[in-house]
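Just one protein chain is left out here, and the rest sit where they should.
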Amino acid sequence: MKIGLLTAGGDCPGLNAVIRGVVLKGDRIYEHEFVGIKGGFRGLVQDDIVPLPRQRVRGLSKVGGTILGTSRVSPFDHGGTERVQEVMDKHQIDALVAIGGEGTLTVARMFHDDGIHVVGVPKTIDNDLSATDRTFGFDTAVSVATESIDRLRTTGEAHSRCMVVEVMGRQVGWIALHAGMASGAHVILIPEVPVTREQVCGWVQHAMDRGRAPVVVVAEGFSFPGEEQQADTRQADALGRPRLGGIGEQVTRLIEEQTGIETRNTTLGHLQRGGVPSSYDRVLATRFGTAAVDAVSAKLWGTMVALQGIDIVNVNLRDATSALKTVPRDQWEEAAILFG
Amino acid sequence: MKIGLLTAGGDCPGLNAVIRGVVLKGDRIYEHEFVGIKGGFRGLVQDDIVPLPRQRVRGLSKVGGTILGTSRVSPFDHGGTERVQEVMDKHQIDALVAIGGEGTLTVARMFHDDGIHVVGVPKTIDNDLSATDRTFGFDTAVSVATESIDRLRTTGEAHSRCMVVEVMGRQVGWIALHAGMASGAHVILIPEVPVTREQVCGWVQHAMDRGRAPVVVVAEGFSFPGEEQQADTRQADALGRPRLGGIGEQVTRLIEEQTGIETRNTTLGHLQRGGVPSSYDRVLATRFGTAAVDAVSAKLWGTMVALQGIDIVNVNLRDATSALKTVPRDQWEEAAILFG
Amino acid sequence: MKIGLLTAGGDCPGLNAVIRGVVLKGDRIYEHEFVGIKGGFRGLVQDDIVPLPRQRVRGLSKVGGTILGTSRVSPFDHGGTERVQEVMDKHQIDALVAIGGEGTLTVARMFHDDGIHVVGVPKTIDNDLSATDRTFGFDTAVSVATESIDRLRTTGEAHSRCMVVEVMGRQVGWIALHAGMASGAHVILIPEVPVTREQVCGWVQHAMDRGRAPVVVVAEGFSFPGEEQQADTRQADALGRPRLGGIGEQVTRLIEEQTGIETRNTTLGHLQRGGVPSSYDRVLATRFGTAAVDAVSAKLWGTMVALQGIDIVNVNLRDATSALKTVPRDQWEEAAILFG
Partner (left out) sequence: MKIGLLTAGGDCPGLNAVIRGVVLKGDRIYEHEFVGIKGGFRGLVQDDIVPLPRQRVRGLSKVGGTILGTSRVSPFDHGGTERVQEVMDKHQIDALVAIGGEGTLTVARMFHDDGIHVVGVPKTIDNDLSATDRTFGFDTAVSVATESIDRLRTTGEAHSRCMVVEVMGRQVGWIALHAGMASGAHVILIPEVPVTREQVCGWVQHAMDRGRAPVVVVAEGFSFPGEEQQADTRQADALGRPRLGGIGEQVTRLIEEQTGIETRNTTLGHLQRGGVPSSYDRVLATRFGTAAVDAVSAKLWGTMVALQGIDIVNVNLRDATSALKTVPRDQWEEAAILFG
């Protein structure tokens, strides 16, 4: 079989480990041939496709980024299934392995509905897919955020300041929750749980009163009740640049104004999605990769691989993309018990 | 309720995060009082017990080791249940939270059978308890091993040498398997899977022939078929010192002698169980801690906390200690496909 | 002798290692007694002074921040030398060890002129003191910046984006220069060297044309010729908050607008001054500490310790604070050869 691989959507530590897993097992066990599709779906519609021999994937398990490149181009803006099938036919590609997040997996499902052979590999640094216990990249992001907060805490303590850290998470707060728990934050603000300005200032003041330098972790998608950040406004910057005056800045100003405590914001941004993947993510990504090529070989079209407990399983793409995995309120409350 | 905490057995990153989780939630939600039992069961029979107020556990989530100290002392060599009950009565301790590995949890189960109120928290750096998907400490150990192998690989390549790395795992090979997968090892040797000398040398030679510097990860409990390391011999050193000429050294000599390839061994040893816990382990340990104090408050005596999927659950101590979770052969074979 | 220690100005990794070095050697060799002055010069004028026995400094070499706290309070706004002498007399403090940057050392020199016994220890994360080859904190800051840029580069490559990183350095560009060299940046912008918008865009475009994801490192104090950032404007925010729309953001927008290349900014900010000090900084800070207590014992009032080659020497505070050590143009040009 000749199989095309692509990585689409945002960069995520572990993508190369998936590619390596797919190609090494596919070559050794199934004798498949592989090609790499450059820049996500862009390469599929623009016919930007390169050979992907096993030599090309050596040593990749620890390399950040993706050797195939990625983009947010939608194939449906550029000829759709018809064009995709045309390019696949030209290269005699029998099947696709599409590595990406909710958007990518939705496209994969639509391809499958249109008869294209495709298997998905879930990728989301936000860990927000309900069909899998974990996604690779999330552990690395939490690690980077946790180490950063550990650093920031000492400087907060030296100056008796409150330190605010804005982490990723537009729709879900998993990174904020885990990094906040790991670093012993005094406040964790996530999109799923409404918290008032008064509560935030109260927790900060309470920590300060006990001699601590308060640490506030806020997911970029958090907003105070009654002031939901407008999706439109947030995406007003067509180039997708990190918005000036994000929620981290807002929370920082709020705390200073309401409590008089000197407060500093740090927005971690892209630091969380680059660099060497953690060992956890390398193992999970590698297992996803070898399982994906098994699924292709078993012609489990329209499925994606997933982690359930300690097993890698195949789930229907339709189920996989139907619901976002948000932080349950009781998990946040469990963390909130440790605030202060 | 007045609750005594103890940590027993080998040190493990995350112990302090468990202690913190138990005490903070216990204080805030249940208004329990806590005491710390020093040096594992030793403190329980020797009456070495200190107050453990919430101030004492601040900032502990990222601190390696255990503020309570630990030991391998068995209470049954020092008066057994009767003496334990006596000390608990003296301090008016209503219940114990025992944090430890298989041995500790077995003692806890025996305490429970004798009517002592006890809840367990599983701790094993080897990840070998069947009742829980993961244990804290394991992720940190795999991270340290993986980073070490990443370092060793570059020096192997500079010198065209084979690098052997001996990692922990007397009875199970989870650390070797995961660190080996994460670092792209060419050979992974674990106690569960028999591999011959010829196979090892063959894989090493094969990697060398393709221009790679071979990396061999071997669990300390691995032995070649027909030459099982004797448990008695291995523990001959009453002080528990790392044996000279461990399996890493043996494999190193074998490879040099059989292939002529210059080979070096590194035994990671205690590096794998010390230091700052990974963010994964901090979160898991914290969740175990808060769940353990819930179990105490619900009087779920004779149970321990466990991770199943993404949930923390309570399982019977009897079930928890009945079977070792070994690496299934097919998981090793999956990894072996990537060898070379 | 009874000696008071204080840390003033911005937080810097290694402060605690200095404190430990002073106290341990002072206790063992000279049998001095030590007190800690809390919050920099604030504690000196407000009489916020605590005992500092050797037990208090154990294990501090690797701890970030400062156990004494710090502030930017000037003693000359609160009674000046007279008040300082009064507090010192009350506590029978014979001499001060003042650990701080240019401002702190200038105050120390003025104290010395007024007859107060004082020895300085230079501290500047920016490495901008001409009297010493290096200051502690700088190596940690460069390390954090370098690791961050390493991470950002992979995500830049995955998306074919230009990554801009704003690092510390209001007046000098040492952090930018070293982190840029260490990470192989394509553009390094520092306050000392004027560079035009056209040059920046040219270098970025050139790197992009050769298939690289351009990396731009910019010191916070850089500005384009003819548009010097106004000191007044920059400090308009009385609370000292990181300014929105700093130079990193400006350079990011410039590149996007002029080249059309998707560009992202990351402002590292306080990450660079918190956390565990590098081993280099721990050693240098420890050596500074023991040398400072030698200087006190030798009554070398009005001096500070400094690194020259591999030796710690004593230099006159007057000389030490007279000139800023800026990046020589030829060193920047040397780095610029490697751009692209």
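We call the chains A, B and C, going by the order they appear; numbering starts again at 1 in every chain.
Quick note on the criterion: contacts are C-beta pairs under 8 Å (C-beta built on N, C-alpha and C of every residue); 3 or more make two chains touch, one makes a residue touch a chain.
Everything quoted here is computed from the prediction, not taken from an experiment.
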item: Touching partners, among the displayed chains, of the absent chain; value: B, C
item: Which of C:51, C:225 or C:309 contacts the chain that the document leaves out; value: C:309
item: Hidden-chain contact residue, picked from the options C:146, C:205 or C:314; value: C:146
item: Contact footprint on chain B, counting only the chain that is left out; value: 7, 11, 15, 39, 63-66, 69-71, 144, 147-148, 150-160, 163, 239-242, 244-245, 249, 252, 256, 262-267, 269-271, 273-276
item: Touching residues (missing chain, whole complex) on chain C; value: 20-21, 24-25, 28-29, 58-62, 133-134, 139, 142-143, 145-147, 150, 178-179, 181-184, 212, 278-280, 282-283, 286-287, 290, 308-310, 334, 337-338
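Just so we're on the same page, only the chains that are shown with their structure count from here on.
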item: Chain contact graph, described as a line, ring, star, complete graph or other shape; value: line
item: Inter-chain centre distance, chain A versus chain C - centres from mean C-alpha coordinates, in Å; value: 35
item: Whole-Å gap between the CA centroids of chain B and chain C; value: 41
item: Multi-partner residues of chain C (each touching 2 or more other chains); value: none
